[in-house]
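Here the complex is missing one protein chain, while the rest keep their positions.
Labels run A, B and C following the written order; every chain starts at residue 1.
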Amino acid sequence: MTELQAEQGTPALDVSRVEAKPRRNRDALIALAVFVVLALLPMVFSSKLLLDFVIRCAAYGLFATSLNLLVGYTGLTSFGHGMFFGLGAYGFGLMMQKTGVPIPVAFVATLAITFGVALVIGAICVRLKEIYFAFVTLAFQMLIHSTILSWVSLTGGDQGLRGGIPRPSFWGIDLSNHLHLYVMSCALLVIGLLLMCQIAQSPFGYTLRMIRDNATRASFIGIDVWRAKLTIFVLAALFASTGGIIMALFVSGAYPEFAYWTMSGEGIFINMLGGVTTFLGPMVGTVLFLVLNDTVTRLTDYHGLVLGIVILFFAIGLRKGLMDFVIEWYAQRRNGRGERD
Amino acid sequence: MLPLDLDALTGCLASSACLVTQTTSGFIIGMLLFLVAVGLTLIFGVLKVVNFSHGAFYMFGAYFAMTTYQFSGSFALAMLCGAAGTAIIGLIFERGFMSRVYGADVLMQLLVCYAFVLIFDDVVRMIWGPEFKSMGMPAAFQVAPLFIAGGVVPPYYLLLIGVALAAAVVLGLGLVRTRIGKVIRAAAHNPGMVSALGINTGLIYGGVFALGGMLAGLAGALAAPVRSLTPGMGFSVLIESFIVTVIGGMGSILGALIGALLIGLIRSFGSLGFPLFTEGLMYLFMVIVLVSRPTGLFGREVA
Amino acid sequence: MLQIRSLSKSFGGVKATDNVTLDFVDGSLTAVIGPNGAGKSTFFNLITGALRPDAGQILLNGVDLAGRTPPEIVRHGIGRAFQVASIFPSLTVQETMLAAVCTDQRKAGVLYRRFPLAETRDRAEHAMELLGLAGKRNRVAATLSHGDQKLLDIALALVLDPKVLLLDEPTAGMGTEERWRMIDKVRELWEKQKITVVFIEHDMDIVFKIAPDIVVLCYGRILTTGAPDAIRRNEAVIEAYLGAEHHAEAGA
Partner (left out) sequence: MTRTRKPGVSRRATLAMMGAGAVTFATPWVGRAQAKTIKIGMPTILSGRVAQLGTSSRNAVMLEIAKVNAAGGLAGRTIEMVIRDSKGQPQEAARVARELVNTDGCEILIDAEASSGAFAVHEVARDLGVLCIHTNSETSALTADPKQHIPNAFRTARQGVHDSIVGGSYAAAIAKAKGLKKWATCSPDYAYGRDTTAEYVTYLKRFAPDVEIISESWPKLFQPDYTEVVTKILQAKPQALYSCLWGGDLTSYIDQANIYALFSQMEVFAVNMADYTALTVVKNLPKGIHSGNRYIKTYPATPENAAWGDAYKAKYNEYPTNWSWENATAIMLLAEASKKANSADGKKVAEALRGLKIKSPFGADGTVTMRAEDQTLVGYAIGWGTTIPQEPYVPQVQAGDWKTIFELEAEWKKSKGYA
């Protein structure tokens, strides 16, 4: 981005921002409101398409937003984030198929597995910078994808986890009921976004911004850059994994495609569509991406062509994600009216 | 089940016939990869763009060659059209689209490439149809394979290795010896200086893209007689040549050559020793190289 | 007290820092000078952990810091500013300060609270006041003038309450008038904060005017140390500067 933009953008940091607590409560309230609206949606619209759509939004949204914690906030362009999406789906699916533990246990255990794997892979990857970080994450992703394909006895190879994922009810929640799954996905999405928003607004979030801007300087004010990068790498992996779990529940299975690089590519693409400079950019991107995908595939066989042209419009026409564009436009308009504070 | 067959591997290493056959087989795989990878690395070296749509150039080269061959029956003309046609596409791609996102976020460049991967695949599907095609081996090469030191080498593959090596040499010498080569190398180091010297950087960028496209197109054209043609065929080639450039070092031509040969040899000997994990082997190798030497075997440390 | 003992570092046979032994007394203001390629920046990089010394000790109040990482060294109290202003372009001045204080308080990894933390406010405020950046607190760093960016860089080091502050050419890239403003600022800070300040400077007028102590480096070695007057008259120093120029001309 150019310096010019920065000059235009930037409404001031209010001194009142120092009083941070009300903001957190406000975010929580907004999240609650969004959840209530989403949860009530099925009463208003009977369309099952909408439910399916929101569930997929939850899966992709958590995935894309967590990727933005790396790409947008820390400047770590991961090309391999999809591996954790896949790991979540496979971990959860396998746990449910093989062990028959209750869903919450499988959920926590899957996150624990993701934590371990992300810690090891992250410890190796975050030492590298810039494009090399991108490459090495990509290589790890392909390695994991290769392993999923080769380890047929466990993963079912290219056919994925077959036979459906059992979904015994717990706490009165029955995830084989689509409505329950919908509400659960909404809850996970909202909680996930709230947590990630908290991370982004925490002191650690600012540590990440400093590393993104100037990692060398960050280390000279006492930040252990490697540790901070590893921490966010692992945290982001956990949220991506949660997205994978939702997806596994939705399709009642797990497939190697989840851990393929196209998944990571889609994540990057979503971020670019929505914009990486705002917290909700990736969420907007997710909605945009899924709407595009769904409408274009139903309208034409040549969806690649149409999708490609739309992407070009964003990349060459706007040169930034939608949210970035909107916010800049908004800021410019405000400046134009001379109401800058 | 561990996918291991070390007996086959050691057995082969002990036999000269096997050694020759597998080594040439590694070279064949490697040299085609090199042609694709060298364009990728050149474009990265000069423009700092990771051209994810490079596989599409390879695809176009193959389709152009097939169509030319069908109409003219001339193999040489088919190769020429494959290379030249793709060069033009490369030029249009860079001047018309890529050049508009220089200076923007690097990810925007990726996005443009991604868009064109989708578009190019669909364009090919529109023009040539979704079914796979085959160009067929020209009659001149439908001859019995040669035997060298007990190893089997088909004449067509000798031609293929020769053309790719010639391209490598011409490219290497061209960059070092010629004026235009020097300008390109200078542009890679310091684009500002080149434009300050009154040289049109746009022309150079377009030229480099055309050159890279041409080489990938040539690879596609050379592959057309032995590989089936489908929309999306560039994809797996892109991934492999990408591994090659990363291993060799982004921006290094020698690196691309060595990297391509290494991958070729890993494939040819890996398929003996690790028949079910050859692919994984390549990624493992890439991880090891990246971790121990992030800039690749021949990459320069970026200041 | 910062004590450097037999510090050495070579790059492929070239000795960039050659057996340097120096003491910086608490509360001193020292200028490090020397011709281009004398190893001044390497010397700073070794002390701050950007480079790993081949041999020698870096003792801060008796604790050896040689070979430690930059974050560790910073936490022991050696702060630095850079020749080219090293800042966080997308953060505002105030955010930069708040985040730096946060780091100093070991709260850079805190997840459950919101930025900025109330307890960081006073120190950040103080540092901005000190450097005259308080009025620009809401400016995004990338939009600051060159001089202000340098000040922000120094503020970043200062806000951590270092015992020793290393400034790599605080006046680099500035006009004459701006230089003097900057160097007055440096002197003022030194007087107010009562910390040890070591700075690299090219402009001899500045050096001789404000630095009570001067260290002259040449080819990685200490040529001499002393007060301005002594240095001004030192034959070896004059030779080194002229000699270096001769070399430079011959090389070109």
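Going forward, a residue touches a chain if its C-beta (ideal position, glycine included) is under 8 Å from a C-beta of that chain, and two chains touch if they have at least 3 such contacts.
Remember, predicted model here, so these are calculated numbers, not experimental data.
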{"item": "From A:107, A:182, A:233 or A:258, residue that would touch the chain that is not displayed", "value": "A:258"}
{"item": "For chain B, residues in touch with the removed chain", "value": "8, 12, 15, 17-18, 21-22, 25-26, 28-29, 32, 105, 121-122, 125, 130-137, 141-142, 144-145, 152, 154-157, 223, 225-233, 235-237, 267-268, 270-272, 275-276, 278-279"}
{"item": "Interface with the unshown chain - residue positions in chain A", "value": "1-3, 5-6, 8-11, 13, 30, 34, 37, 41, 45-50, 52-54, 56, 75, 149-150, 152, 156-160, 162-164, 176, 178, 212-213, 247, 250-253, 255-258, 277-280, 283-284, 287-288, 291, 294-295, 297-298, 301, 303-304, 323-324, 326-328, 330-331"}
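Everything below uses one rule, namely that only the chains that are shown with their structure count from here on.
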{"item": "Graph class of chain-chain contacts, one of line, ring, star, complete, other", "value": "line"}
{"item": "Far-end chain from chain A, centres as C-alpha averages", "value": "C"}
{"item": "Whole-Å gap separating chain A and chain B, where each centre is the average of the chain's CA atoms", "value": "33"}
{"item": "Sites on chain A at which at least two other chains make contact", "value": "none"}
{"item": "Per-residue overlap in chain C, given as positions that touch at least 2 other chains", "value": "none"}
{"item": "Touching residues (chain side chain B, partner chain A) in the complex", "value": "1, 3, 50, 97, 100-101, 103-108, 110-112, 114-119, 121-123, 125-126, 239, 243, 246, 250, 276-277, 279-280, 283-284, 286-287, 290-291, 294-295"}
{"item": "Complex contacts: residues of chain A adjacent to chain C", "value": "3, 6-7, 9-10, 12-13, 17-21, 23-24, 198-199, 201-207, 209-210, 212-214, 216-225, 227-228, 231"}
{"item": "In the complex, chain C residues that touch chain A", "value": "48, 50, 69-71, 74-75, 79-80, 82, 86-92, 94-95, 98-100, 102-104, 107-118, 121, 137-138, 140, 142-143, 156-157, 160"}
